[in-house]
Every structure is written in C-alpha cells, then in structure tokens.
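Below, a portion of the complex is reproduced, with chain positions unchanged.
A, B, C and D label the chains in the order they appear, each numbered from 1.
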C-alpha cells in the first residue's frame, strides 16, 4: 500500500448531486407570459432553484428548469398574479 | 531554554509536552484524575505563555467535538480525559478515528462506575480499542512526556492520519512525582515539525462536504484504508521511537513493545502500563533466585504488535499475560489478543492469563513474582 | 437598509445548488438557500444529523457550495466553535454556522448550544424547525406544537412547545431572532444582522415540512405565513445589549390578538392536526398565549 | 531503597512537602518518587504521602506499606501511626517539642522538633493552618542524613519560587538545627 493521502468521506459541490430531480415531478408548473408581472416572488420561493428569474428591463418572464423542478407547486401558489398553473405530468 | 531535569507528576509531564508542540486549539473538560493537565494548560494559555485557544467546553462530548472541528480546520489540537469522560465522548472517539483526524488525546486511565472509584484500571481506554485510534500505554512520567511528543509526529504524518491516545495510569502516574527530563522546547518543536500542511483543512474558497451519506463501496474503501493505516502505523511508531532516541537519547523498546531480560526464558510475563514496569522489578527478583524469566511490556495496544508477539512467543517457553482490564463474558484483553495472534500463527507457546489490579487494586511486584512462580 | 428581493437576486453566490435531495416543497432547503446564501462567500456550515445531512445529496457530490461538515447529532455548536477558534488562530475569516433541526437544537443538542452560548463562541446557530424529527420519520421533538400527531404521539402531542429563542435570551446570547420561510428578506436581514454581532448568535426559522406536516407541498409558504398571522409564530429580534425584544415589521401587528387569524386556519391545512379535540385546541391556544406573555415582558 | 511514610492533615501541604523532598533527592543524585495517597482530601483529615529514594531507577508504583522511616507533621496524628509497619531501623520524625507518650518505651529512634513554633515564628500560616510541611524537611535532613540540607533548600527554592521560598528555607534550616534524635 503506497497511497499517501488518507481515504476520507469527502464530496465536492456539483449540480445534480441527487440526480436529475425533475424526474420526481408528477406535475409541472407552466407560466402564462401574459400574466407574469416579473415580480420574481416565485423565484424567491423555489426551494429547488428551478426558476430563472424574470427580467423587467429585458422584458423576459421567468423560465422553469424542468431538469430539476420537483413540481412542488409553491411557485404557482405564491405567484400574486396567478401567472403559474400546475399541470399533471404525462407519461 | 534548554533541557531541564525536574520532579514532575504524570499529568504535568503531559502538559509540558503539549506546551512544546504548540497546539492551535485545546478543548477539555475536567475529570479526576486528568484535571491537572488542563488546569496547567489553562494557566499557560491565559498567562500568554502558550499561544493556543483554550475552549472551556461544557462536557467531554463537546471537548472532542470542538477539537475535531479545529482539526478539520487544519489546526493542531489537544484534549485529555479519563474514565466516564471518555465514555461520555464515546461517539466522538469513534467519529474522530473514522474521520482520520490527527487529534492527540491523553487518557488518564481510571476504572468505570458503578461502584464509584477514581483509581486506575484500563477498562476505559480499552473500551475504545475498535475506534481507529493508536493507543500507547506508558510506564513512567518520562515516557508520558516523550510519548505525548511522539504522538503528534505519528498522528500528523499523511500516510497515517490517525488520532493518538497516550494513556497513563491514573494516580499511579498522573499524581505521582518522579524525575523527568524536559527536553528543550525548540528541539521538541523541531522534532515534531509544524502542522502547516494539514491532513485536511476547511477553506471557504474551496468548498467540500465531509461525512455525507456514503454507499457501502466507499464506506468499505475508507475502512480498508483505516485498517491499512493502522498496519503502516507499526513501522511509523518504530521509526519515530528510533528518531526520538537519536535526537533525545531516550528509547522505549522498539516503540511497540519493550523487552526486559534475556530471551529463551521459561516464563515471559507480558503486561501493560505501570504494572509492566513494576514487573521488571519482579523479574530482577526472580532472576536473582536463579529463575529463567523475562518480561515484555506492550506499549502500543493499537495497532497490536502482532509480529513482536510472535517473535517473543517463539523465543520463549511460556507466556504469563497480566491484564488490568477484561471483557466481561470472556477474558482479559491482552490475553485474548495474544492468544489469537499465537493461534493465527500456529505457535505452541502456552499462554496463561491473569486479570489483576481492577478498580485501583494495587499489585506490588512481590505479588507478580508470586503469580509467576505459581505458573513456572 | 432592509434587504429587498432585488438584493437577493444580486447575491453573487448561491449556497444551495440545483438537484439536491430535499423533498418537493421543503422549507428547510428554501431557508438554507437564502440564509446561507446571504453569507455564501465566507460561510462554513456544521450540520448535525437531520434532514439537511441527507438532502445535501449523496454519492456523487453535494448540493452545498460552502464548506460543510456533517457531525454527530449532539455537537454542532461545539464543532462550530472548534472550527471558528482554529480559523481565528490561523488568521482566516469565516462565518461559522451551526445549521441544525429542532431536534438537534432543542433536545439532544441543547447542552452544546447553551455551552457555546455561555462561552459566547463567535458563531451563529440557525435552528430550522419543522417541529419534529423529520429525518427519522416524524417523531415528536421538544418543539412539537400541542395537538400535533407525530409518529410517537399518534394521538396528539400533549407537551408544551419549547421556545428555544426564549431559552437563548435567558442564556444571554448576543443576538436572538425568529424568522420564517414565508418572509425571506426578513430572514436574510436577520442572518446579516446576526453576523455583525460578536459572540453567540441564534436564529430559529419556522421551516415547513410537507411530509411531517402532512400538508400540500404547494402550501409550504402559506402554512408558514399562517403561523405568523395566527400568532403561533411570533417574529421578533432581541439582543443582550438592550435586553429588549422588537417585533419584526411583518409580524408586529399580530401582537394584537384582534389582528390574528384563528389558529384553526393554520391547523386545517395540515394533516398532522387532523382529529384534534376542542380540548387540545384550547390547550394549543393557551400555549400560544403563554409564549406571547413571556415575549411581552421583553417588548416595549 | 528507602521509603518514607509521611502523615499530615489535609490542608497542611503534606503533598507539596513530599514532592520537595523527592526533588531534593534528585539533586542528591538519587532516583525518587513522591506519591500522595489517592483519595478525596479534606482539610483537617488525616492524609498520607510516600516518598521513595533509591540509587538505581525506581520501577515500583505501589504505595508504601512498610516504610523505612515515618514522618508525622502534626503531633495529634501520632496515634494513627502503625509503628509496627515501620522498619525497626527506621526513624520516626515528629513535629513536637518532646517525645510523645505514645512513642515512649517503643525503643524506636525518634527525631523531634517543634516545627509548629518555627513555622509560626516565620508566619507560615494559611487560613488558620500552620504549615509545617517544609519545616519538617529540615528534620528529615538532619535525622536521616539521606539528603543534604542544601539540596532541600534548592528544592524548596525551585518549587515555591523566589517569593515564598526564603521563609520556608529558613524554617527548614531552623528545624534542621533544632531537631533532636533520641531512642524513645
């Protein structure tokens, strides 16, 4: 045995540490660009960082990252303008 | 400051060694008979004589936790405990061992309750022989001082990366004063070296996560490496003992065991701690009576000095193993492990086991001699 | 200047990465994202056994972009203190945070917590409370509200809720605050304020757990907001310089009972309170009153 | 090997005295040990300590069962001394202005000195306790001859430090001078 560094339980930061958690989703959030006022309340409340913030200056509404969005529905519940709704995932 | 020759207790010997290696962080909780170690260190820190942080924790569990935290952050650390305190930090004893943190913790051996007793036996540290710590048992205060120093050099080498537990018999060493040569602080520090290239070091610039959930394959990889590090530690301890002897002129057998008397004895008394030191007195007495006896002191119980035990058993005719600790429902610790080594290596030398000195029972050399005669 | 949503968005570094292992709608993960995110460049987190040890992910890597040390259950603050002392000794700057659940804070971990507070170790303890031991399947903790059905109180918890913030005030922490996942900028403010204090800081966050609370994951914010609006969860800050408590802006009007929504609104959207008797509800109201009475002593 | 049993009262510095003695022996070129009897110490209660001296390294770790010599720091404790356990050739050293009745007729070699008075004269009193531990070391030096008074003084100096040492050295020296040795 010539190994020099001790073997230790160390992990490093990566995206997708628990896999592509979008797979867990049974319903998905959909934004209505008409209704979105780009307030980013939804962005703030997403526990999964699965919302790319809206940008008023560039007039861009929010975008979901379905690779990781678990479909909790918080964004839909919390959007003050009812701009998000949840849809059942289809197989 | 150069070498000093002083009259010192075992506890002070630990503190003087610790002072010389300059730990960054110390955390400890008082318990008889360990208290003087940390009282003295508190004083050195508060007076500015030592440039360490001393964390006055609220329990032993937190003492070792704090020290482990500091070790993760790349600090040189120290703590000390005893008996119930060691049990109370038990979760962390395993944690530190498994985490490969090079913590040094002096254990002042004291028996376990109930009944309540503050005197020596080795039941406390022996309870942690599985935990991935190197354990070095000492025979006198000079060795206590020297071992504490050596512990850092062993623990902090990257190919070992294991915590070390220098053990000293409660009261018998901890509170008894005897002559100790305190080596020059600078020489000691140079011998140990600084800890500027730590085993592990938290860095906000380079995040990592330590101790998350692991799958069995990784788990086994880490454990295998721990097992192997223990194996490597045997050579390391020997080497450090040798280097120490070259530097300071003091040596303890080959580092793992210390032999006394000539080979080819009819009876070899194997022991540990101060009882093994006192055994030498018994050997002198018996030898003067014309008996062919010698003795072996097991200095490191972990890693277990398998090869040396084989050697001893081959060169002598019978072993009398004296334990100061026992596994209830089986036998004494040294006895069982020595027997297992001999069995594993098909060595016929008979082994007789005796458990003595529990709960602080005094075992004078005359009694050891008597038992030896009964078993010759 | 209070933190705004814009400030949050301009935060240069995220502490939590996408693809972690928390359940959908986890309040703790959301709290971690923002609380640790607010200090991400210099944060070191120490995590005792709890859901956070699991949701950081496993096997391939971790979802935390800050140094993370997972430790034995009853020792987060001691480890954090050790780290902080070592880093200070080595001249390194860091905000060392013990991030623990209610169990790891209020129950098994409270001796370490109080010990570190007593020594005024220069660290921040953040207790995220989901009111139970979620990680082990939802057993009662000292922070479980009266009436909650947990796996060890299947017919409803009878014991009073332990108010760790009060204990920390009594223990003279340098800064104590409560927060909620429903009020993110307020939470971030409190974290930033906490680290500006020397000594031992403590924040408890009400962090929804749809699994243990048997609530809809979409309601995670709603239920936390209702806790504040019903008076179940007073939002306040206290420091030991003033020995005074101040209600947070978003929660101050609920000091007046008349402004509070009925607790039933909070109860009814959570499955864990299903089947509560009138007696239990009465006891819960009384326990909430007790908490306010205590807090009132420290309010202007 | 020479073994000393020292009897004192908790709070009177017996353990320190034993340690100073062992240190003095070290300066004398002997190997030595000072062993406090392990247990809870209570002010006023009887306390034992042991000192070993040898020309070769000491490997014995037991308490002393059959001392060569005995030293009693408080004359009221003399009755608790088990004389039979002390070597017939040994000396019994006692803080007393005279040979106590208890020892009379035992035919033992007794060394005595009124250490209490000496200590008091020099103000060696702490919370109502007269400290005779160091004073009696002078008696030991004189009576046994094992250790030169100079080495005792050196050990006192080292252990107690420049501030308190002088008085104590003076006390030991006075005791050294005043000690009488007789067969009881």
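Throughout what follows, a residue touches a chain if its C-beta (ideal position, glycine included) is under 8 Å from a C-beta of that chain, and two chains touch if they have at least 3 such contacts.
A quick note: this is a predicted structure, and the numbers were derived from the prediction, not measured.
Written as a formula over the displayed labels, the whole complex reads A x2, B x2, C x2, D x2.
Quick note on the criterion: only the chains that are shown with their structure count from here on.
For the pair chain B and chain C, the distance between C-alpha centroids works out to 43 Å. Rounded to whole angstrom units, the spacing between the C-alpha centres of chain A and chain C is 23.
Measuring from the averaged C-alpha position of chain C to that of chain D gives a distance of 63 Å. The multi-chain contact residues of chain A, meaning those touching 2 or more other chains, are 11-13. Of all residues in chain B, those touching 2 or more other chains are 207-212, 214, 218, listed in ascending order. Taken as a contact graph, with one node per protein chain and an edge wherever two chains touch, the assembly fits none of the named shapes, being neither a line, a ring, a star nor a complete graph.
By the contact rule set out at the top, the touching chain pairs are A-B, A-C, B-C, B-D. On the chain D side of its complex with chain B, the touching residues are 18-19, 22-23, 26, 31-36, 38-39, 58-63, 65, 155, 158.
Interface residues of chain C facing chain A in the complex, by the touch rule stated above, are 5, 8-9, 14, 16-27, 29-30, 33-34, 55-65, 184, 210, 216-222. Residues 1, 3-13 of chain A are the ones touching chain B in the complex.
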